[in-house]
Each structure stands twice: as structure tokens, then as C-alpha cells.
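Pasting a structure below so you can have a look.
As you look at this complex, bear in mind that one protein chain is not there, while each of the others sits in place.
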Amino acid sequence: MNNTPRVTVWNEFRHERNNEAVAAIYPRGMHETIAAPLRAAGLEVATATLDEPEHGLTEARLEATDVLVWWGHRAHAEVSDAVAERVRRRVVDGGMGLLALHSSHFSKPFMGLMGTGCFLKYRVAGETERLWVVDPAHPVAAGISDAIELEREEMYGEPFDVPPPDELVFISWFKGGEVFRSGCAWRRGLGRVFYFRPGHETFPTYHDPRIQRVILNAVRWAAPPADLRPPVRGRREPLEPLG
Amino acid sequence: MNNTPRVTVWNEFRHERNNEAVAAIYPRGMHETIAAPLRAAGLEVATATLDEPEHGLTEARLEATDVLVWWGHRAHAEVSDAVAERVRRRVVDGGMGLLALHSSHFSKPFMGLMGTGCFLKYRVAGETERLWVVDPAHPVAAGISDAIELEREEMYGEPFDVPPPDELVFISWFKGGEVFRSGCAWRRGLGRVFYFRPGHETFPTYHDPRIQRVILNAVRWAAPPADLRPPVRGRREPLEPLG
Amino acid sequence: MNNTPRVTVWNEFRHERNNEAVAAIYPRGMHETIAAPLRAAGLEVATATLDEPEHGLTEARLEATDVLVWWGHRAHAEVSDAVAERVRRRVVDGGMGLLALHSSHFSKPFMGLMGTGCFLKYRVAGETERLWVVDPAHPVAAGISDAIELEREEMYGEPFDVPPPDELVFISWFKGGEVFRSGCAWRRGLGRVFYFRPGHETFPTYHDPRIQRVILNAVRWAAPPADLRPPVRGRREPLEPLG
Partner (left out) sequence: MNNTPRVTVWNEFRHERNNEAVAAIYPRGMHETIAAPLRAAGLEVATATLDEPEHGLTEARLEATDVLVWWGHRAHAEVSDAVAERVRRRVVDGGMGLLALHSSHFSKPFMGLMGTGCFLKYRVAGETERLWVVDPAHPVAAGISDAIELEREEMYGEPFDVPPPDELVFISWFKGGEVFRSGCAWRRGLGRVFYFRPGHETFPTYHDPRIQRVILNAVRWAAPPADLRPPVRGRREPLEPLG
């Protein structure tokens, strides 16, 4: 496993500029709050946002990215189809990891990788969430003991309309009566995808060191292995000698 | 799929004889309450209990069983190793389905099929449980809309120490703060295994028509296909002609 | 399980009109050869082809289809994006099954459901293929003993660039030295997807009764359950009463 992946944190970066309450929590944008602990762990971290040219996700930027962290919410439709497709291909053909956070379940790159509608239930009530670890030995749960309790979060409820996860790490309990598969992993082509639920913009979730630890774990987990050999495709001869 | 499987409902049948509160709920034993709606659906249903010779699970009885429903709790250790192993083999080599109910997570046949410790958290507090459907198109969820709420049940909490289920159908929410993978499916050899969580003996859970529907669904799902061909094993010649 | 699903067999239907060798094998089109044994089994079967208006796949046609069988090869790009997306949505939101045959791995509906590139190796050499059953109790393998040998087929080789199948039923051996996951199942939203490899247009594969049996099995397996309840989505209140 690659332990010092090159990371790009992508953020829609609109709420922080349009909503004072959000700006108070994330004055430099959520991407900077998410990036800081990754940098502190020794990773090389860039950021990119929706309103940059090509949303900051040029071919060169993606080529230099081992794991892309994505936060989007209201402006999913403003992400160009071309860039969304570029991200999807970089995952499946290039082995880039994708960590989709919170409302990014409806982002174009994530939906394109899933193939499903990605629907769910929701409620913004600032209620208690408990993220229970269901696979304690999974690398993404490293350092987390039993569960993480967040005092105030948005609720997401099942059924979560995604393909059955290849690995399920967290299930959330919400005080208002629902459950949700909050930490889900999929392998897609050469890349790995992780969805991590918490992070509504009006709550200080990404300042929480336990959430930061899970994000760091997920970034390391999603990075491509050090000596990945690209698959051989195309026409072959009978009993053709191997590579 | 075999829609009229031959079913045997196995019950420890001790609580009902030793505890008046349980006897009041299940006067003829839980096995009869579980069997009745299966019979009403046209299935051929036998019962068997711990204190019968060979626990009622002779070779002949198992040979005549397509799906075995199992409820055990306090007396798991009294099930003989030989009978437990007979059940396990009938699943993997004979294609019998096994539906393990509630505290049967610690039963010998289920544990032998899982290979893990099958631990969990618990609390008998008679609290609200909601079983959320996470895979609405799964045959075991047929006829169930969104969730089943049980007013009073025992709590089981994650992590549930079982192999990752091949299919996950229900996740439970408990008022006291926990979650649990309540409806889990595994394929093992030629057989299918389903674990369904609810059913503490001091609550009238198996009288609930929604729970009865899930059990009927699970029994049909777990039955072997009509035209199953046994696998061919053993020594072969090079380019040996096929069966 | 729904045992008499309504089926639509979709075929590109170009090779049969442009290539005499193919026309000799499938004079009325591959769709008719595929449809005939399904009809003989009592299923209600319609057909549709690329050059019909909307490729024969109107909203009404899909609404009346429980399982869609798809064969395409050279003209994937001529399938309109709108119709491909209509098919994908009918699977994930409507519970329609999709059985993708042979070169349909590159068809738009299948690729949209997978989210990956669906690449593979290939060789048209008319060589022996053996489809080994790896899950003998799977309903799609019912009636098939051990393996199916096809004297002459096109080769497809690994790695097959699809998400890890939820269920793997067949693995092919090719005389020229390759292997392939030939029978793969996925659950996607409310629908089920099955990929079945054999069926190159210049070989009489779909006249083979064993291949016909697998297709019949797969159609039955892919059909939605009889009493499927659509998932509840959207905004909820705290402790809102259930359904």
C-alpha cells in the first residue's frame, strides 16, 4: 500500500462564501479544514474548487493525484460532464482513489461509478449520530474504538440506493429513528471508492479529530498499490507467450 | 426456486416449559407459532425439539428437510456435536437451507458454518426496534414496506462477529442507541443460510404477521433450486470428456 | 420469485442481414432463436431491434418488460443515449432484470450500470470453450452438470473490467490459454443484471439447449420478486411513524 499518496481535496466552495453560519465554521473553506490534518500526517495535498477553470481538475492535476477527496452539495449540476467523466476514468483506468463525502452521493463522478440513483432519506435536524464500527479490523477504522458520536448532524436514512458495497465499515444510528451505511467501500476498475457520510456544512464535523482520522485512513486505503501493473487488453494469439 | 419447500422448525423448547411468562405467549412452544403461518402458506412443515432423541434431527428427518428453521438460546451446549455437524453437512453437501433465528447466532450449526465467534452486544430492555429494509428488491423483503417497527424487543448491537454477509437485507435501529445487521444471507456449499434477528422469548414477536412474512420469504429463498446438479469432484484425466 | 416474467429480447440485428454466414445460422435473427425456447417454457416474449423507432424500446415497452435480454456488437454507438438511459433507469428504479449477452459487455446500458470500462481480451479463432460451474447451487446453473463445452466460440480473456460480481456462476476455459468470468450477477438498485458470455454471431451457440437452459434460468433469476415494495425516499420527520 502507498502510505504517502498525493491527495487533491475538491470542494464546491459555495456555502462558505454565501452563508455566514457556514463561513464561521469553515472560514477558509471546507477543503482547507479537510486538507490540514492530511498535510500534518505528511501527505502532499493540493486543493481544487468548482469555480476554478475546469473546476481545478485538469488532466495534469488528476495525473498528479493518487486520491481525490470530493465535497459537493448544491451545485452538482454545474460540474461539467467532461470533467466528471475525466474523474471517473482516472479512477477506473488510472487507479486513482475517490473519497466521496456526505452529499457527494449525488455528485456526477460518484453516480457515474455507481450506476444507480444514489437516493436516500434525509432530515436536517441537528440530531445525534452514532457511527458504529461494523468491521473493527478494516484499515479505515484504525484508531477508532467502537463508535464515533457526533452531537449534531444531518440525518441520512436507508435504503441507500448504491450497489452492495464490497466492504462495509460503519453503520450510523440517528436519534430520530433511522440507520445508514455510513462507510462503504467499492473497487472499480483499477481504483477504489470510499463513501463517508458525515459532514453537513452547518456543523463542525470536519474539525473533529476522529472524523479526520477516518478521512486519513480512507485516503491511505484508497491509494493505488505501489507496484500496480496495468492490465493487458486487446487481441491475443492462441497460447501466446505471456508478458 | 422451489416454492413449496419441506420445512422443519427446530426449537430448544425449554423457556416455554420453565417460564410462565414465555408459556403465556407461546403456550404450544415457539416452534408451533413459527410453523403455523408456514403451514397456512401451503408448505409441508414438521417440528423437532432439543429433548427428542437425536434432538429430533435424525438423518431421515434432515434428508426430508429442504429448509431448517432454528431457535435456540440457553441450551446451545446441550446440542450434541454429532447432530450439529450433521446439520452443517446437510447444508453444505445437501443444499438444505438454514434459517437461524435470534439467539441462534451462538448455536453450533450456525457457528460451524460461519467459522467466526458470532459475538455481539445485547440488552434486554424491551425497547423499540426498527428493522429497516436496505435491499428493497430482495426476495426476503417482499411485501415489507420500508421498515418493521417492533415495540418491545431485546437489543443486539454491532459489531456482529460474522463473515461479511453475501447479501444484507435488514439493519435494525434500537431506541437505546445501537444498530445491527438483522437480516443477513450467506451461501455455503450447496446451501443457503439466513440469519434473522428478532424473537426474544419474552416478547410476542413471532405472532407479528410482518415477522411471519419475512420468515416465509426467507424459507422460500433458502430452499435449494429445483434442478440442482451435485458437483463433480475427485480425480480427472486431461481433457476428459464432460458429464 | 416471479416464474413467468414478461421478457423482451433485444437484438442489434445487423449481422444477420449483412453477413450470409450469420444469416445461415440465424435466418430470422438471433432474437428469434433466443426467444423461441423462452416461449416454449411458457414465458410471454416480445422482441425489439435497433432499427425500429426508439430501437423498439419505448417507455410502454419497457414498462411491460420484467426482463430485457440484450445482444449487441458492432453498433453500440448507434443506440441513442436517451434509450440507453431509459433502460438503465428501468433497471435501477423499476426493478427490470437485464441479461447482457456476449459482446453486450460494451453496450451502453450495461456499461452505464457497471460504471467501469468493461474491457477484456479477445480472439476469434473458433476454439473450444468450457464453461465450468463454480456455484452448483445457483439458480442460474440449475440443470447444468459440471460444465458446458462449446466446440467453437470466440475467446474472451481476463481481466474483465467490471465491478466484482455479487455472484459468480461460470468461469470459462479456452483452449488457447485464457480464462474468463462467463456468468456474473450484480444487483443494481431494484434490478438484477446478469452477464453471460457465449454467443459470437458466426457460431450456432444460441441453438444449443444447454445455453438455452442457462438463458431461461437467468431470465427467471433476474425477474423482480412478486411483491416488491418501492423504497420510500425524501424528507422525514424525527420518529415519524412508519409506512
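All chains are identified by letter, namely A, B and C, in their written order; residue positions are counted from 1 within each chain.
The rule is short, and it goes like this: a residue touches a chain if its C-beta (ideal position, glycine included) is under 8 Å from a C-beta of that chain, and two chains touch if they have at least 3 such contacts.
Just so it is clear, the structure is predicted and the values come from calculations on it, not from any experiment.
Q: Could you tell me which displayed chains border the chain that was left out of the figure?
A: Across all of the complex, the chain we cannot see touches A, B, C.
Q: May I ask which residue of A:P5, A:G95 or A:G199 touches the chain that does not appear here?
A: The one listed residue touching the chain not shown is A:G95.
Q: Of the listed residues B:R6, B:K121, B:R152 or B:R210, which contacts the missing chain in the full complex?
A: Checking each option in B:R6, B:K121, B:R152 or B:R210, the one touching the absent chain turns out to be B:K121.
Q: Give the residue, chosen from B:D93, B:E151 or B:D227, that touches the chain omitted from the document.
A: B:D93
Q: Kindly note down the residues of subunit A that lie in touch with the hidden chain.
A: The list for subunit A reads 1, 3, 95, 130, 133, 135-139, 141-149, 166-167, 187, 189-192, 224-232, 242-243.
Q: Kindly note down the residues of subunit C that lie in touch with the hidden chain.
A: Residue positions of subunit C that touch the missing chain: 130, 132-136, 157-160, 164, 167-168, 171-174, 177-179, 181.
Q: Which parts of subunit B are in contact with the chain that was left out?
A: Those residues of subunit B that touch the unshown chain are 88-89, 92-93, 112-117, 119-123, 125, 127, 155, 157, 159, 161, 163-164, 166, 175-178, 186-189, 231-240.
The rule is short, and it goes like this: only the chains that are shown with their structure count from here on.
Q: What's the call on subunit B versus subunit C, same or different interface residues, using the half cut on shared numbers?
A: Mostly the same residues.
Q: Once the Cα atoms of subunit A and subunit C are superposed, what angle does the rotation have, between 0 and 180 degrees and to the nearest 5?
A: Rounded to 5 degrees, the superposing rotation is 180 degrees.
Q: Considering only mean CA positions as chain centres, point out the chain farthest from subunit A.
A: The most remote chain is B.
Q: Starting from the mean Cα coordinates of subunit A and subunit B, work out the distance between those two points in Å.
A: Distance between chain centres, rounded to whole Å: 36 Å.
Q: Take the average of all CA coordinates in subunit B, do the same for subunit C, and state the distance between these two points in whole angstrom.
A: Result: the chain centres lie 33 Å from each other.
Q: For subunit A, jot down the residues that touch at least 2 other chains.
A: 157, 159, 164, 177-178
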